[in-house]
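All protein chains but one are shown at their positions in the complex.
Letters are used for the chains, namely A and B, taken in the order the chains are written, and counting of residues starts over at 1 for each.
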Amino acid sequence: MLAACLCAWEAWALWRRDLAAYFPPASEVMVELVRLVASGELAAHAAATLRRFAEGYAIAAVAAVSAGLCLGLWRPLYNLFEPLIELLRPMPSPATIPIAILFFGIGNEMKVAVTVYACSWPILLNTIDGVRSVDRLLFATAATFRLSGWARFWKVVLPAASPQIVTGLRVSLAIALILVTTSEMVVSNDGLGYYVLESQRAFRMPQMYAAVVALGIIGYALNRLFQALDHWVMAWHRGLTRKEEIL
Amino acid sequence: MLEVRGLRKVFQPLSGPAVTAIGDVSFQVGAEQFVSIVGPSGCGKSTLLQCVAGLLRPTAGTVLLGGREVTGPPDGLVLLFQEYNKSLLAWRSVLGNACFGLEQKPGLTRADREAEARHYLEMVGLGGFERHYPWELSGGMQQRVAIARALACKPQVLLMDEPFGSLDALTRFELEDTLLRLWESLRSTILFVTHDIDEAVYLSDRVYVLSRRPSRMISDTAVDLPRPRDQLASREDARFIRLRHQTFELISKEMATA
Partner (left out) sequence: MSWQASRWTGFALLAVLGVLWEAAGRGGWIHPALFPPATAILSELVQVTASGEILQHLGISLWRAALGYALAALAAVTLGLAMGYWRRVHDACEITVELVRAVPPPAVIPLAMVFLGIGDALKVFIIFFACSFPILVNTIDGVRSVDPVLVRTARTFGLSRLRIVRHIVFPVAAPFIMTGLRIATAIALILTVISEMIGATSGIGYFILGSQRTLHVTQMYAGMLVLALTGYAINRAFQAADERVMAWHKEMTRREH
């Protein structure tokens, strides 16, 4: 099917040569992609994007999982923050870009900050939900075997909540890439997002397409990587039902 | 070994009147005895077990284990839950689950724990299934994992909350005999809650009958059937039939006064 799409693309582009400026054939895009990668031109931008992505995602993961665990475990703490969470949560994360520019300037910090903010939400909410939905019976089991609070957390609560936490981490993967790309398009002088927009403005179509494809490949690779990790760590969960996603 | 004095448990829900699950229950269980508790549904049997296990605090009365008051889950006592599938750890293998209780005991290396766990898994007939995951097993097998997990801790007192309730008849008979064999070799004290009168009489040394809510102890009968018990011979014995009859009458009367 994919091959069919590519062939259709190629055929249509070749047929409508007059649109060549807008719509280069797939082959040309591939050639351009290879050239860009080889020349290292794309590599620098890709590296910038990936670095921001990694930083933002990592910080968000650590912070949001920790916060989510705390909020999920201690009801009074959750009650304290619930209205604040419900207030901030509906605001779409890209809306924080302008305010981030004001406070962080137009460099890396801004992009990472925006990414951290956006990613934290799915991770936080899914972690809280994961902890909360640990079956009461597991707590009773831990009690009858006289587990200490820490042992109970580490051996029962955390593993039981992990499928939901992983769901949150997976959702955030896509969000991180979206926010990094967006912030690079709004204001930046490097990164794949910037490159795509620049190429379009300078009317360098093959480059633009190549960069879009590059982003797609990166997104796909990250997904697969995550899936592989997920399979390895969460092998036990494959036999059970899946839980709903929370965005 | 185990003594319950004037136990009373009242639940106060967020809305509506208070519910007195346990009215006034007192009894004693000697060491190495197998005692069953039967009663009409909703009479607070599970609540009673949870209070004895130290998981619930009674509104009044005391629970004494070996002469010492129970204020939280005591050492040497394990409660086996009715919903065993939710009580097992889905992310651990059968062996991992069986080791779970042992991990709290100091002074055991990992190899020690696994050896103990394997031993008890063998005793419940699950040798060879150590690497499986709980959800890959049938209900009866899962319950056996839970039993192995509890027994591996070598508890002095084992509380069992309708452990065979959701199993089919044949599996139940098999597990009843397995339990008796294990009890005879381990010599723990067992407090066994069930809604099945036949099962109670078949397994135990004594049968206690609880009244409807708010529950009281309305009967304490010794089971004078010889051991070892046999699924066919014991159940056809005149004494079995008489006891079963008596107990059934008692419970029916309780349920009738509605």
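The rule we apply is simple: a residue touches a chain if its C-beta (ideal position, glycine included) is under 8 Å from a C-beta of that chain, and two chains touch if they have at least 3 such contacts.
As the structure is a computational prediction, the values presented were derived from the model and not from experiment.
Interchain touches from the omitted chain, evaluated on the whole complex, reach A.
Even with one chain removed from view, chain A keeps its contact list with that chain: residues 1-2, 5, 22, 75-76, 79-84, 86-99, 101-103, 174, 177-178, 180-182, 185-186, 192-193, 196-197, 199-201, 205, 208-209, 211-212, 215-220, 222-223, 242, 244-245, 247.
What we mean here is this: only the chains that are shown with their structure count from here on.
Contact residues of chain B toward chain A in the complex are 50, 53, 55, 73, 75, 77-79, 81, 83, 86-87, 89-92, 100-101, 103-104, 133, 135-136, 153.
Note for the complex: chain A touches chain B at residues 135, 137-138, 140-141, 143-147, 151, 155-156, 159-160, 162, 236-237, 239-240.
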